[in-house]
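Here is the structure we will look at.
The complex is shown incomplete by one protein chain, all other protein chains being positioned as in the whole.
As written, the chain order gives the labels A, B and C, with residue 1 at the start of each chain.
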């Protein structure tokens, strides 16, 4: 017996749940968990079905294609652990959190490698017996540096690239190679404080709450589909530096929750939004 | 076109989602929203299906009965507003919250009457043009008082009875008449501080968080199926009285959220627990 | 015996706490609660002292003036209830929340009047025996309308003006008359979604959290000193309308918490920020 997850999305039409679950039933697949959502504004249907049984992928997908409307997207994903590459700069809190959660089994990924533009986090990474590559940007223009980064990343063929406080902006060429596969943590409650130094901006505005946003990276900086956001209350006693310190807890928590949703196949990207089932 | 909600629960079996959604499809009913859950410990299946279309209740239920396992429970509920009777004593915050939320349309019930064992809340109730009955317990034993309460309640034939800080314990005879239809708000995070004066108990224990619990009333005091709980942080500066004051916000919020789930047909009671879909 | 609150703020200097508390001690005033804060960036000192005893305001303030640095601000506030005027348009949730909290004693203000540019909320206001004035903007330009509003407001000589979903922008002339005395609730987590239709903006951006911000009104729209913010999680199932509905709970909660802080003399405005002691 195997477990797989079926993700379906298409234009809404009558009887879709019935058709899809019928096909699963005929294939003698047991539905462990099912969730669906219809976006009434766009008339689009989304369904996530956790299945258990003996799979004949080819005939199952063919049956689905026959039954579903023109243009439907469906994907049958096996439950093996996703392979991720993590990009970092100097700050350890997000990387450390992912490493520790993976160590104690609460995050279920295969961390293929960590790549940094400094060597600051090499020691931390290697404590967990994970390869670390330092790809310095010194003396390189953005394109040259990214080229070298991509060479290292690509050799691991990752399912997802995680920017765990990687403090450099990516070019469209890079983003394109990993379309909707790059997850970033932004240190503000987007769209508040887009751009640089969000905690300094937050301090100057005198906000009473700060937050963090995990999102897929697209070509528009800080504008990609949001996966997860969370906040913590602050008050007038917080300097910009205190906010940054307090914000680290939210940043790492939001990033690892988003990553968990993504690698466990809960996240659809549709337009510039996510549907999380 | 009408809207109705189908609640089904039964022993789990292969193909249940498929069978139920097929029947809806054949009846040309559109599924607006569907959620299901299987309790793996007990092997029990729960499904809530919001439907839209032209209903033939009799044949739909007959078709379901044919398809579902022996002993299955199914209920087709029309989307009319539920009728509730609210029981109170002297404190206004929970009653006030329900009255105001109903006034501004964020809670969708038909408040048939408010009944108190004092007349303190008569003025507040009548501001909203709702009948108030004062049924004093003075000079009556518990049974006699409940008998008089039930006479007033029963004349309104309520779908649910809401105890909005009604500070008297109900007898089994009362509870039996409204089995799983009486919703109480308990002013603690159950099962902490069961029984009387929970805030005084919380003060003495020095807790850092207080809460409230909305539950269905059963014969075991404070032991019925929990619908909703929430908490707020407190600290050493809170006296028992301060806690009671702060707790009011949680109490009213928890009670009206629980009530909203119940009257919108989201809540299954199974054993001594709730499944909320 | 009386209770008063002393608010002091000035350039930081050594011994300020000692000097102020000494003076209170010499005046045989008991300190019930004291809190202080130094903003290290600006080198500014803030202190809030709740006092109990027999007050000789004149000599107390004179003693303080002698002891405090040049330019110090100090204010001795008696503990009588603050008088507020509430401005509304059509939505009832914030007004209703304030009325009900005031009714049950959890918000401690004297609501002198409610003024709306429509008559929609007249019935609700009058349930609580509070005068309602409808000052329609129909056929008037902004200045003419504000003039009429001010005439009504001024006759109540309010300590604070509360914009409880008053959906019109105020002119600088209006704001100037009630400098740091006008409290507004903005239906977003500022500075995200400044301006009109924040829930529609939030929907389009696909955020996973929405919020509300209570702030003092200044001439810069949505840019005044923030008093209180809070948020609630949402997900992909929320339309812009659902967000608006869900947001109401946060809006009213944030507004009444901010108002409570303000009328109980906890809030200093310094620069474009608040210090809340």
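In the analysis below, a residue touches a chain if its C-beta (ideal position, glycine included) is under 8 Å from a C-beta of that chain, and two chains touch if they have at least 3 such contacts.
None of these values were measured; they are calculated from a predicted model.
A.B. asks: Specify the residue from the set A:100, A:140, A:194 or A:240 that touches the hidden chain.
C.D. replies: Touching the chain that is not displayed is residue A:100.
A.B. asks: Determine which one of B:55, B:128 or B:193 touches the chain that has been left out.
C.D. replies: Looking across B:55, B:128 or B:193, the contact with the absent chain belongs to B:193.
A.B. asks: Can you tell me which of B:155, B:219 or B:272 touches the chain that was removed from the display?
C.D. replies: Of the candidates B:155, B:219 or B:272, B:272 is in touch with the missing chain.
A.B. asks: Considering the complete complex, identify which of B:84, B:207 or B:262 is in touch with the unshown chain.
C.D. replies: Checking each option in B:84, B:207 or B:262, the one touching the absent chain turns out to be B:207.
A.B. asks: Which residue numbers on chain A touch the omitted chain?
C.D. replies: 91-93, 96-97, 99-100, 103-104, 106, 124, 127-128, 245, 248-249
A.B. asks: If you put the missing chain back, which residues of chain C would it touch?
C.D. replies: On the side of chain C, residues 14-15, 17-18, 21-22, 24-25, 28, 30-36, 38 touch the unshown chain.
A.B. asks: Go through chain B and note every residue touching the omitted chain.
C.D. replies: Looking at chain B, the ones touching the missing chain are residues 37, 39-41, 189-193, 205-209, 211, 225-231, 235-237, 239, 272-276.
Assume only the chains that are shown with their structure count from here on.
A.B. asks: For chain A versus chain B, which are copies of one sequence, does the interface use mostly the same residue numbers on each side, meaning over half shared, or is it different?
C.D. replies: Same: when the shared numbers are divided by all numbers used, the fraction is over half.
A.B. asks: If every chain is reduced to the average of its C-alpha atoms, which one ends up farthest from chain C?
C.D. replies: Of all the other chains, the one whose centre lies farthest from chain C is A.
A.B. asks: From the mean C-alpha coordinate of chain A to that of chain B, what's the distance rounded to whole Å?
C.D. replies: Distance between chain centres, rounded to whole Å: 38 Å.
A.B. asks: List the centre-to-centre spacing of chain A and chain C in whole Å, with centres computed as mean CA coordinates.
C.D. replies: Once rounded, the distance between the two centres reads 40 Å.
A.B. asks: Going through chain A residue by residue, note those that touch at least 2 other chains and give them in order.
C.D. replies: There are none in chain A.
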